[in-house]
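With one protein chain withheld, the remaining protein chains of the complex are depicted in position.
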Amino acid sequence: MTVEIREHPFDPWQTVSEYRSNHLVAGKSGASAVFVGTMRDFNEGDEVQAMVLEHYPGMTEQQLKDMRDQAVSKHDLEDALVVHRVGTVHPGDDIVLVAAFSAHRKAALDACREMMEVLKSTAPFWKKETLAQGERWVERNTPR
Amino acid sequence: MTVEIREHPFDPWQTVSEYRSNHLVAGKSGASAVFVGTMRDFNEGDEVQAMVLEHYPGMTEQQLKDMRDQAVSKHDLEDALVVHRVGTVHPGDDIVLVAAFSAHRKAALDACREMMEVLKSTAPFWKKETLAQGERWVERNTPR
Amino acid sequence: MTINVRFFASLRERIGQATMTLDADGITTARDVWKAVSGESPDEEMLVAINKEYAGLDRAVADGDEVAFFPPVTGG
Partner (left out) sequence: MTINVRFFASLRERIGQATMTLDADGITTARDVWKAVSGESPDEEMLVAINKEYAGLDRAVADGDEVAFFPPVTGG
């Protein structure tokens, strides 16, 4: 439940809100740091109409789970949550949600940023964009 | 609308979600970084039952607005949002919401963290805690 | 010279009121305002705002200014 691959559109804000209500003890984690990545309608100067997100079932979930567990342990978090879309997405669709819950704001903010960097560099996902001129694979992530 | 002082409980996640829907152009800001601070039921080893948040009407709003505008300008954000509670709050109540919306994740994450640090060190708010043994003013913020 | 003085948080409680109107001559700076209203030297950590903007204790004040004194901020 702390790591999820979603095949359909999801509302990251409602997901965080429900997760906090259902899984966190009120009054313990004073700091919530959340990053949400959303599909843009442009990339490298081109208009993008749609995108297919591919993953490696089994390996991707395990990578995300290890990443989440390491962040919780390293930063002594109360909890952390990672959700990632796969399948066909359109501009404005949310792709990734990373949330870190801690008693302290620095731990939450550091963990949120680190999880995003680890996800971007190691989680097995691949993007194929649909442009007006055809399709293309995104070859690498921006460094930041 | 980008800076608000709230006298009653608010849902920061719904606030972000509605702000994005109503004020941001879908497909432009790929990165949303959000920090939410929530009242804890303990501080400096003591159980805290309630807290009163005081502010300086007029000055506080202006400080937050300047802070938000500077973050938008410095990090070239699409937009940013700051909401802060005042009045009597209880453990589990959300106190502060800071959100940064950008095309790039580093800008959003940097701006979100910076706004929280500026808010903590300069925005005119003061906390008075109610403990089992009586009331006490919080004398200073934790450095992080 | 008339100065509208405001106090917040623990300073408000120490002074015993939230606002005060100071009518006095011989007042040049925010520090003079504090001495006139409290009879004390300012605490090192005390913060000052003149017309709702942060200011140093030695900033000059003018007739009609709003001068506020408060402890370190603890929001967020």
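The chains carry the letters A, B and C, assigned in the order they are written, with residues numbered from 1 in each.
One rule holds in what follows: a residue touches a chain if its C-beta (ideal position, glycine included) is under 8 Å from a C-beta of that chain, and two chains touch if they have at least 3 such contacts.
Everything quoted here is computed from the prediction, not taken from an experiment.
The hidden chain, counted over the whole complex, makes contact with A. Contact with the chain not shown here comes from a single listed residue; of A:16, A:53, A:71 or A:107, that residue is A:53. Here the missing chain is touched by one residue of A:14, A:49, A:88 or A:122, and it is A:122.
Within the complete assembly, residues 37, 53-56, 58-59, 62, 84, 95-96, 116, 119-128, 137-141 of chain A touch the chain that is not shown.
Simple rule for what comes next: only the chains that are shown with their structure count from here on.
In terms of their C-alpha centroids, the spacing between chain A and chain B amounts to 23 Å. Taking each chain's centre as the average of its CA atoms, chain B and chain C sit 27 Å apart. Across the assembly, chain C contributes 76 as residues in contact with two or more other chains. Among the residues of chain B, those in touch with two or more other chains are 37, 116.
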